[in-house]
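Could you have a look at this structure, given as structure tokens, before my questions?
Of the protein chains in this complex, all but one are displayed in their positions.
So that you can tell them apart, the chains are marked A, B and C in the order they are listed, and the count of residues begins at 1 in each.
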Amino acid sequence: MIKTTIVGGSGYTGGELLRLLNSHPEIELVQVTSRSHLGEYVYQVHPNLRKQTTLKFTDPDTIQPVDLLFLALPHGSAQNKIDQFAALAPNIIDLSADFRLHSARDYERWYGSPHGAPDWLAKFVYGLPELHRAELRSAHYASGVGCNATASNLALLPLVKAGLLDLQQQVIIELKVGSSEGGAEGNAGTHHPERSGVIRTFSAYGHRHTGEVIQELGLSNVSLTMTSVDLVRGVLATAHATLKPGAATKDLWKAYRAVAAENPFVRIVKEQRGIYRVPEPKVLAGSNYAELGFDLDESTGHIVSICAIDNLMKGASGSAVQCMNLMLGFEETLGLEFSGLHPI
Amino acid sequence: MIKTTIVGGSGYTGGELLRLLNSHPEIELVQVTSRSHLGEYVYQVHPNLRKQTTLKFTDPDTIQPVDLLFLALPHGSAQNKIDQFAALAPNIIDLSADFRLHSARDYERWYGSPHGAPDWLAKFVYGLPELHRAELRSAHYASGVGCNATASNLALLPLVKAGLLDLQQQVIIELKVGSSEGGAEGNAGTHHPERSGVIRTFSAYGHRHTGEVIQELGLSNVSLTMTSVDLVRGVLATAHATLKPGAATKDLWKAYRAVAAENPFVRIVKEQRGIYRVPEPKVLAGSNYAELGFDLDESTGHIVSICAIDNLMKGASGSAVQCMNLMLGFEETLGLEFSGLHPI
Amino acid sequence: MIKTTIVGGSGYTGGELLRLLNSHPEIELVQVTSRSHLGEYVYQVHPNLRKQTTLKFTDPDTIQPVDLLFLALPHGSAQNKIDQFAALAPNIIDLSADFRLHSARDYERWYGSPHGAPDWLAKFVYGLPELHRAELRSAHYASGVGCNATASNLALLPLVKAGLLDLQQQVIIELKVGSSEGGAEGNAGTHHPERSGVIRTFSAYGHRHTGEVIQELGLSNVSLTMTSVDLVRGVLATAHATLKPGAATKDLWKAYRAVAAENPFVRIVKEQRGIYRVPEPKVLAGSNYAELGFDLDESTGHIVSICAIDNLMKGASGSAVQCMNLMLGFEETLGLEFSGLHPI
Partner (left out) sequence: MIKTTIVGGSGYTGGELLRLLNSHPEIELVQVTSRSHLGEYVYQVHPNLRKQTTLKFTDPDTIQPVDLLFLALPHGSAQNKIDQFAALAPNIIDLSADFRLHSARDYERWYGSPHGAPDWLAKFVYGLPELHRAELRSAHYASGVGCNATASNLALLPLVKAGLLDLQQQVIIELKVGSSEGGAEGNAGTHHPERSGVIRTFSAYGHRHTGEVIQELGLSNVSLTMTSVDLVRGVLATAHATLKPGAATKDLWKAYRAVAAENPFVRIVKEQRGIYRVPEPKVLAGSNYAELGFDLDESTGHIVSICAIDNLMKGASGSAVQCMNLMLGFEETLGLEFSGLHPI
């Protein structure tokens, strides 16, 4: 059994890691830390785990050496203690934004302050297996992924891999997101009477995850527009782009099928009848799947490519466990087999 | 035009008063106070009022004399300043719980601390027109009503007025409530990911509004059980009680019809077909109606009596404006004609 | 009092008309027809109207002459009986799609079959007062508006009027819509377990309302992408467009303010702080307001312009009553003063 510890386990991402690692057949979960909930049973904060574990939150200053550390701290924290963490474990997966961008300049551009450990940036592999599977197999350090970046990157992946995209044209990505994306700490805008039934476009430009889309897909002219809707878990990315002249629907099918064939957690949803014709995040709650679909206007070359994910799974903790499986030589899908629920 | 001022206008109850008074044909709204939002336009806090009013929140220490003061302060505030408020206006309607109970002992029982102005308790009429219409016509001071108490009192009113209820038997009232009942200030439990889709029975005994049901209906053995559900506005009270021997369905129809006939905002919903057979709060959002229905098991005398209201209207600000209309000699329904929306 | 009749009053649009006309101070509602609910009280189908009216649905074959007929029939119906309807009333407002497009060719392009009364197309004024106020004042025939077209047209109106838009560039409009848009008749996809919590992009190209955007704004290269979200009433249009070189934020403020100043139901929502910084449909339920906002990336000229409306009000019945007010010489806002609710 591989020994792991979760540093920062009281948030939604930490809770999802807890759920996954607690039932993972090859993992022994040694410690889960939380300063604010120190001494409480983890199930008092993550009520789904009651009768599934008797772990209590421990002091982050008492972390014991393990095989792999998961860091689920607020953005900006891990970079300042990365040397200490590295002394405790040969493998680290950091779910914050601290080690996603490879360039310290990009980090400062998107996060507004200089990086605290720029030398470490090159040591981390960007933690999306669909983009970096081979590197992850030999990696010791992996970053997490931004949930909106992941929905965007996977929506465009088939087009980029097949070379179908006209990279000179603007790419507009509209993201509709659930409330868990904002984390476990509420604010005035997440108070239920204000947040229920909302359609709120809150960030038209400059979303931090844009940096991850630019870096990973090599795009230059791309914008992410965020709209909150009434749902807890889920992101839907609707990417508007332009294809190179001549690209036809059959080329798209080939490109999307290739990506689905290579990646166990990618599935295409594009049906002509029934209720479930397009990717939808609701049915993905708790699952690690990304659903892809597309719609091409052949007369203009305008394409709408759609990706649905669970922001806490494929967009965060699920991808992190998938990275762990690759890094440790396990079956890639181990512990991530949950199919999602229907109806839900 | 009658001059009124709202003291404490930034909460949900204050906002609903604002909406009603702003469009009331006989009212001039002079001031709306708020310490925390001092100087802001009221529409920045109540976004439905944008382009409907250019009022700004003013300092509660600068209240000018008016004809009628509405007090929409947190519980426990008004009782300590009631003499000062009375010096500013000949008429006061207090929407808090401070002047609902007539006995200082009852107040202490349900609110846990001695009342700050016990001599004033007898001066206030309990502000539910369906129970105290005649007194309100000559009153200068009226209390507000508890929203759960109002749904409970109206559910049982036809039975009590017609003398059909077996007062020796226990009355169990189950209330299902929306999230606006908790007010505009959020807490960890109202954070959308935690509150969305919830069915949470949070108070089985000892709810403070029980005191208002005991006082107003003369019941002794009654309990209120509260369950939060996924809705913003609305309360449904389902009251389980026992009828005196011999009471039959036709007696109930007579009793309920009598109450609906006397009260412009009471309507009976009891249909044999269609979708809308029973009282439902959702269609009442924004309206001052209370919907009543019932179901009798003639073999046992067990009755289920149901009342649906909008907690911010009939359960708070709507009833307060109705009281004002009576106190000032206006048509009882003036400014309260909004029918509610369908669908919603 | 002006006599009006609603032809086809059992759907959501007809019900909203009923609500508005029933409380309109200058209107006498003579008849409401429905074949499927013939003889039922209208409140059995529109439960918000219980105790507000005792009208029953009447036979559409017994329509009496009146001053104004509202047609709220399914698409394709009114065009085949328009001569009969015109014989019954000197004024007609048709809420279906039958008389929105001026060209029979456009009609066939978007609706897939030849128009049944092409000679009538030129007699109808497109029923959006924000675009055709002057013509409506002297019109006898007005069409309704598509709800998605209205959100799109109003989102772009300030830019088009001020000549700021680069008409050569593609305009991408993303619409997020509530479930009432699909009408009162359900289908497998609107069953609550399937529709609740959904984010479903169901129409990336070819939405019929596109024709109304092209016609009214003079755009050529525009697409509407529709996404269903969990809400009953409301549409949010997020329009992505490109400005002519040199256009700056101050030009936009001027353009948006001009439109808000000219139109009583247009308001700008663009705040730097608080919860309510951007247009949101939820607070508009039941109101006739359209909220506009924008966000400009000055470095690229890419603009996101946002419009929120209630699809049943500004997007259908509210605009129709506003047209009626203009056609009959009433105050434009008469009977449409409801402010919307907060919270909701």
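Just so we're on the same page, contacts are C-beta pairs under 8 Å (C-beta built on N, C-alpha and C of every residue); 3 or more make two chains touch, one makes a residue touch a chain.
Here the structure is a predicted model, which is why all the values come from computation and not from measurement.
Considering the whole complex, the hidden chain is in touch with A, B, C.
Of the options A:A285, A:V321 or A:L336, the residue whose C-beta touches the omitted chain is A:A285. When the full complex is taken into account, the listed residue touching the unshown chain is B:G197, out of B:G116, B:G183, B:G197 or B:P264.
Of the listed positions C:E130, C:E216 or C:D230, the one in contact with the omitted chain in the full complex is C:D230. One of B:L217, B:L231 or B:A290 touches the chain omitted from the figure, and that residue is B:L231.
What chain B contributes to its contact with the hidden chain is residues 170, 172, 174, 176, 188-189, 193-194, 197-202, 204-205, 221, 223, 225, 227, 229-232, 234, 236, 238, 240, 275, 277-278, 280-282, 295, 297, 300, 302, 304, 306, 308, 343-344. Counting over the whole complex, chain A has residues 12, 15, 19, 22-23, 44-52, 180, 184, 232-233, 267, 269, 271, 274, 276, 280, 283-287, 289, 291, 337-344 touching the chain that is not drawn.
Touch with the hidden chain on the side of chain C covers residues 12, 178-180, 184-186, 188, 190-193, 195-197, 230, 232.
Quick note on the criterion: only the chains that are shown with their structure count from here on.
Chain pair with the most C-beta contact pairs: A-C.
One simple way to say how far apart two chains are is to compare their mean CA positions; for chain A and chain B this gives 46 Å. Rounded to whole angstrom units, the spacing between the C-alpha centres of chain A and chain C is 39. Taking each chain's centre as the average of its CA atoms, chain B and chain C sit 35 Å apart.
With touch defined as above, residues shared between interfaces to two or more other chains in chain C number as follows: 232, 280, 343-344.
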